[in-house]
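Report on one structure; see the data block that follows.
Let's look at chain A:
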Amino acid sequence: MPVTTDSATEHSSAETVLSIRDLSVALPKGADRALAVEDVSYDVNRGEIMCVVGESGSGKSMAANTVMGLLPKGVHPVQGEVNFLGQNVITLPEKQHRALRGLKIGMIFQEPMTALNPLMRVGAQIAEVFEAHGQLTPKQRQERALELLIEVGIPQPEKAISAYPFELSGGQRQRVMIAMALALEPVLLIADEPTTALDVTTQAQILELIRDLQRRRGMAVMFITHDFGVVAEVANRVCVMRHGKIVEIGEAKDVLENPQNPYTKALIAAIPSNAVPPHRETSQVAPLLEIKQLNKVFRSRGGWFKSAREVRALDDISLTLARGETMGIVGESGSGKSTLGRCVVRLEHPDSGELLLDGVNLSQLKGDALRRERHRVQMIFQDPYASLNPRTRVGMAIAQGPMANGTPKAAALKQAGELLDLVGLGASAVERFPHEFSGGQRQRIGIARALALNPELIVADEAVSALDVSIQAQVLELLEELKQRLSLSLLFITHDLRVAAQICDRIVVMQHGRIVEQGSAEQIFLHPKEAYTQSLLDAIPGRQAPVAATA
Partner candidate 1 sequence: MKTPLALAISAAAFAFSSAALAGDPQSGGTVNTIVQPEPPGLVLGMVQNAPTRTVAGNIYEGLLRYTTDLEPMPQLAKSWEVSDDGRTYTFHLREDVTWHDGEPFTADDVVFSADVFHRELNPSARAVLQHVENIEATDDYTVVFTLNKPFGPFLISFEAGTFTMVPEHLYAGTDFRNNEHNDHPIGTGPFKFANWERGTVIELVKNDDYYEDGLPYLDGVNWHIIPDGGSRAVAFENGTIDVLPSGTVENFDIPRLSAMDNVCMTEEGHEYFSPFAMLWMNNREGPTADKRFRQAVMYAMDREFAKDVLWNGLGNVPLSAFGSNARFQNDDLEPYDYNPDRARELLAEMDYDGEEITILPLPYGETWTRWAEAVQQNLREVGINVETQASDVGGWNQRLGDWDYDLAFTYLFQYGDPALGISRTYLSDNIAKGSPWNNVEGYENERVDELFNAAATAFPDEKREALYHEVQEILHEDVPVGWLMELGFPTLYRCNVQDLVTSGVGVNDGFKDAWLER
Partner candidate 2 sequence: MVYARLILMRLLKAVIVLLLIVIFNFFLIQMAPGDPAAILAGEAGAADQEFINQLRERFGLDQPMYVQLWRYVSGIVMLDFGYSYRLGVPVFDLIMDRLPATLLLTGTAFVLSLVLGIVAGSMAAARVKKPSGSLIMALALVFYATPLFWVALMSVLVFSVYLGWLPAYGLYTVGAGYTGFALVLDIAQHLILPATTLALFFMAIYTRMTRTSMLDAAQQDFVKTARAKGLKPSVIQRRHILRNALLPIITLAGLQAGQMVGGAILTETVFAWPGIGRLMFEALQQRDYNLLLGIFFFSAALVIVFNIFTDLVYRLADPRIKGAS
C-alpha cells in the first residue's frame, strides 16, 4: 500500500527538519540479511514527536544512526537521501557532519548506565558539548551545565554537577544525557529507546520530561521505541517498521486506533491489555507454599578499607500461594521481588523465616538435604541467552535435571524430547545447540527444563521481560496453556504490571523489600488501596489510551 507517499506529502506544509528519502542501508557480509533498512522514507517536522516503532532487528535505529553518522563499522547507506535542514548528510564530509552533531542534532541512548564516561564528572561531560563546538569560556560552560541540570530536573544539581556517573541513579543519568543532548538547543533530538532500561515510574517521568522540553523548545524529536504503550504516551506520528521496511506510517491516533497493517494490529494486540484483568475464580484449596516472616539482608563484606553496608532485601515477608494458583510479584528494581523468588527456589539463603512447601520447611535446608528437595521448586529465568549453557545440547540441558535425580540417561533424553514437543519446539530440537534458537524459542526451552522435574511450584523471574512484545505474547500464552494442562502453581515475578495483569490470579506489590499490597489481580487494578500501587498503575505507558497526540 502507498502509505509512505501520502504521509510524506501530508506534512510538507509543516516545517520539515529531517526528510529521509528511499534510504537503504547495507549490512556487512555474513549478516542475516543484506539490507538493514530498505527504501525507507519519512519526515520529521519541527514541533512534533515522530515515533519509529519496531521489534529488535526491525532496523528502526538505522535511519537515526545514519543521520548522526554513527553507523557501526561495515554498515553504510547504499541508496537514498537523508536531508537534514536541506543538506544531504550522507554526502556530507565528515568534518561538516561532525559540526552538526550536538549542535543541531542531539541524541540520547538506551543504556544510561554505560552511555556516560565513568571517569569524568558529569559537569565536565556536559561542558564538553560546548567545547566541541568552541562555544563559551570554561567558566560559562560550567554555569550552563548547571542550568541544564536544573532544567532537566536533577535533584541537588549543585552536587550532581561534580558527581561521577556511578553516583547517580539510572533515571538521573538519563536526565544528564538529555541535558547534554539539549545543551546547544538542537533542532532535532533523537531518542533511541531512552526509557527501555528504566523502571515504569522513572520511565513515566522521563517521557514527561522529553514531551515537555519538546513542547517548550518546539524541537523535532525522533523517538525510537519498541513499546506501543510509550508510543501512545508521546507520539504525534508513528512509523512502524519490520525487517527493515516501513509497514505503516501515519498519525499516532489513526495508527493506534485503527491500524491498517496486520503486523501493526498484531503488535498493538500483543500489548498486554490495559483493560481490567479477567476475573478469576481463586480455588481455595490447601496452600501449597506458605512464607512466614521471611527476612534477607545483604551485607557488602567490609573490605580492607570499606565498612560493611546493609541492604534489607526482604523485610518480614509473609504470603501464601494456593495449589494451581498463579501469583504475581510486582515491583520496581530494588523492591526485593527477585530476591524473594531466589529465596523460594533457595538460590539465596534466607536469614530467618519459614518457607513451607506442602508443610516442609525449605528455608533452612543445606547441602545434600537441600539438593534432594530442589526438584520440587523450579525456575524460569529472565535472560534466554544466559540461561542455557552454550556448550550443552538442548536435550541434554533438559535431561540433566532428571539425570541428576537418578533417571537413566536414555529415559531422561526421551522425556526431554516430549517436553520440547510440549513447548512447541518439536522433539527434533534435542540434538541442537542453544545458539541455533531465537530468544523466544530459548525461553520455551527454559520452560521445558523447568517442567522436566515436574515440580510442584515454578518461579518465573521476569520470564518474558527480555522478549519482544509479539514473542512475549506467545510465551505468555504457552504458560497460560501449560498452567491449565498441568495445573501448575506459578510465582510470577515481573516489573511489568500489564504482564502481571494478564496471567496472574493474585498480585503482590513490593517496594523496598516490603509487601505494599496484595490481593486479586482485579482488586489491585481496579481498587488499589495504596498510593504506591496507584502510582505504578498511573505510570503504565499508554494506560489512558492515545491522548498526547491531540494535545
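What we mean here is this: contacts are C-beta pairs under 8 Å (C-beta built on N, C-alpha and C of every residue); 3 or more make two chains touch, one makes a residue touch a chain; residues count from 1.
A quick word on the picks: all candidates are chains of the complex that A comes from, given by their letters.
The model shown is predicted, which means the values in this text are computed figures rather than measured ones.
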### Query
Which candidate among 1 or 2 is in contact with chain A in the complex shown?
2
### Task
Can you check the complex and tell me which residues of chain A touch candidate 2?
68, 70, 98-103, 106-107, 109, 111, 114-120, 128-129, 131-133, 164, 166-167, 177, 180-181, 304-307
